[in-house]
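Everything on this sheet refers to the single structure shown next.
Of the protein chains in this complex, one is absent; all others appear in place.
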Amino acid sequence: MSSPFRNSAIALVALLALVAGCDRESRNSRGQPLGETVPAGASPDTIYPGNSQPPPLTAQAAAYENNAYAISQGQQLFTQMNCVGCHSHGGGGMGPPLMDAKWRYGGRINQIAASIAEGRPNGMPAWRAKLTSEQIWQLAAYVRSLSGQVPKDAVSARADTLSNTPPQTEQTPEPVLPAGSAQQ
Amino acid sequence: MKPSRFTAIVVAGIAISSCGGIQTALGGQAVQSSDFVTLFTVFMVVCTIMYFVIVGATIWAVLRRRRGSEACTVETGKHKVSTSASRTALVAWTTLIAVGLSALAVASFFTDRSLAAAARNPKLAITVTANQWWWDVQYTPDEPSHIIRTANELHLPVGVPAEITLKSNDVIHSFWIPNLAGKQDVIPGRVTDAQILPRHIGQYRGQCAEFCGAEHTNMALDVTVESIADFKKWAAAQLQPAAAPTTPLAAAGFNYVTTRQCSVCHNITGTPANGQLGPDLTHLASRKTIAAGTLPLTTGNLYGWVADPQSQKPGSNMPTMQIAPQDLHAIVAYLETLK
Partner (left out) sequence: MRRVVGAAIAVAVVVIIAGLFWLNQPRSHHSAAVTPISPNGAKILPAAGASPPDDGNWTMPGKDYASTRFSALNQITPANVGKLQVALTFSTGTTEGFEAPPLVVNNTMYVVTPWPNNVFALDLTKPGAPAKWVYKPNPSAAAKGEACCGPVNRGAFYDNGRLFVNLLDGNTVAVDANSGKEIWRTKVADIQKGETITMAPLVADGKVLVGNSGGEMGVRGRLTALDEGTGKVAWIAYTNGPDKDVLIGPNFHAFYPKDQGHDLGVSSWPPDYWKIGGGSVWGWISFDPQTKTIFYGTSNPGPWNAPQRPGDNKWTASVFARDIDTGQAKWAYQTTPHDLFDHDDINEIILADLPYHGGRVPVMLRPDRNGFFYVQDRRTGQVLSANPYGYVNSYKGVDLKTGLIIPNHALDPKEGRVTRGICPASPGAKDWNPSAFSPITGLVYIPHINLCMDMAIQNANYIAGTPFVGADEKMYPGPGGNRGVLTAWDPINGRKVWEIKEDLPLWSPALATAGGLVFYGTMDGWFKAVDARTGKLLWQFKTGSGIIGQPISYRGPDGRQYIAVPSGVGGWAGAVVAAQLDPKDPTAALGFANAVKDLPTKTSPGGMVYVFALPQ
C-alpha cells in the first residue's frame, strides 16, 4: 500500500469507529405502548429468609439508571412535579434529603421508583395515578444522580436554579447506605 | 406562446401565490407588516434597477473591450487617458449610487417612524410566554381578575394597537406572525416585546422562528383579527369559567380530568384542575387547532392526541399515557364541552 492510501484508510476506519460510538443512547419518547409499570413493593433492604438473594435489577430499570436523557427529563420533572418544594435541590425540607447517604426506603433505582409510585407513610405522596411509569423511572434516575451515583457523562452539567452547589459533574458520590440505617 | 410571455406568467403566478395566504411576510395586514412590505418593495425596486444597471454596464464593458481597442499593458506602454466621457460616466455613476442609497435610507427612516408611531399608545396588553413547544397567551389588563389565559391562539381587535410582552420558560424561541409583524426573539431570562396594529380582518398563522428543539416545526399560533365587537364577545366568553358537564359521559370525563394525570399539568378554570405546566384548557373547544397548530380541532384528532400525543408530536412534553378506552371516550366528551 502506498503511504497516502494507507493514511486515508486509517482515517476512514477511525471515522467509522467514532461514528459508531455516537449511537450511545437512543431516546424512546413514546415509552412502551403497553403496561410498562413500576414494580410494586420493591422491598427495602431486608432479610431474605432461607438463603435467598435480593432480586437483581430488571433490564428496564438498568436502562434508565445511567441514561442521560432520562436524567435530564427527570431533572425537569423534579421541579415541575413539586418535588423541589419538599426535597429542595437534594437537601430536604419537609421531606428528607435525597443527596446524602441515608435512604429510608432504599436507594436503588427500583426502590426509589417504588417510593415515588406508591408513596410512603410519613407523607410522601403516591404518584402512580398521576405520572406515567416512564416519568417515574426518569424521576428515579434523577434522584439517584443527586447523591453522585451516576457517572459524570450522564448527569446534567448545569441547573437552571439558584443552587450554589457544585454542578453534579463535580459531585463526589455518596455511599448508598442500606434502607433504614441510622434513622431517627 | 412566446418565451418572454411564458416567463412573465410564471413569475406573476409565483408572486401571487406567495402574496396571498394566511402565513406570508408579504401579506401586510397590519401596520407593522405593511410598512415592511412597502420598504421591501422600495428596496426591491432600487436594488433591481441598480442590479440591471450594473449587469448591463458590465456586459457592455466586456463586449466593448472585445471590439479590439488596444490593450493597456506594460509592453505596449499605452495607458488609459481619462476622457470627458468617462468622467461624465463616473459622475453619473456616483450620483446614481448616492441617489439610490439615499432613497433606501429615507425609506428606512420613514418606516421606522411609522413603526414607532404605531407602537406609541398601546391599548391592549398581552403577554405571550413561549414554551417547548406551545404558546401561553395571557391578556393582562390592569384588573388582575380580568386576565384571560389561553394557548396557541391570539385574537386581536382590528385597528387597536397591541403591545405583546414576550417571555420564554425554557429556550430561545422567536415570535413571528408574518402577515402582521416581523420576528421577535423570545429569550429566557429576558423580557422582549412586539407591537402589532392590525388593519385587516382575517385569519392568520404565526409560528416559532428560532429553532427550539425537536418539535420546533410544530409550534404554530392561530391568529384571528376581528372587529372590536367580536373581540369583546370572545373576551367575555373567555372570562367565563369552564362549562359544567351535562351528560354522564362528560361528567365521567370531568372526574378523570380533574383527578388523574390531566390536572397535574393543565388548568381548567372553575374546576379543581389547576396545573400550570401545560396549555390552559378552559375553552379548548373554541379553538381551531390543537397541539400548537399541529392538528385541526376535530373529534378524531382529539381522540388521537389524548390517546397518543407522542405519535403526533414525538418528544413533546405531553406523555403517552395508558388510558383505558372508556376513559378516553369520557375525556374527549368532556373536552368537547369546554367551549
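A few notes on this one:
Order as written gives the chain letters A and B; numbering starts at 1 within each chain.
Methods note: a contact is a pair of C-beta atoms (placed from the backbone, for glycine too) under 8 Å apart; a residue touches a chain by one contact, two chains touch by 3 or more.
Computed from a predicted structure; not experimentally measured.
Note that of B:203, B:276 or B:326, the residue touching the chain absent from this view is B:276. For the chain left out of this panel, the touching residue among B:21, B:56 or B:188 is B:188. Residue-wise, the contact with the chain that is not shown comes from B:140, picked out of B:23, B:38, B:114 or B:140. The chain not shown here touches subunit A at positions 79-82, 84-86, 88-97, 99-100, 102, 121-125, 130, 160-165, 184.
Along subunit B, the points of touch with the absent chain fall at residues 140, 143-145, 147, 149, 167, 169, 188-190, 239, 241, 263-265, 267, 269-270, 272, 274-277.
Here is the rule we go by: only the chains that are shown with their structure count from here on.
Subunit A meets subunit B in the complex at residues 27, 29-31, 33-35, 80-81, 129-132, 134-135. Subunit B contributes residues 259-261, 264-265, 277, 308, 310-311, 314-315, 319-322 to its touches with subunit A in the complex.
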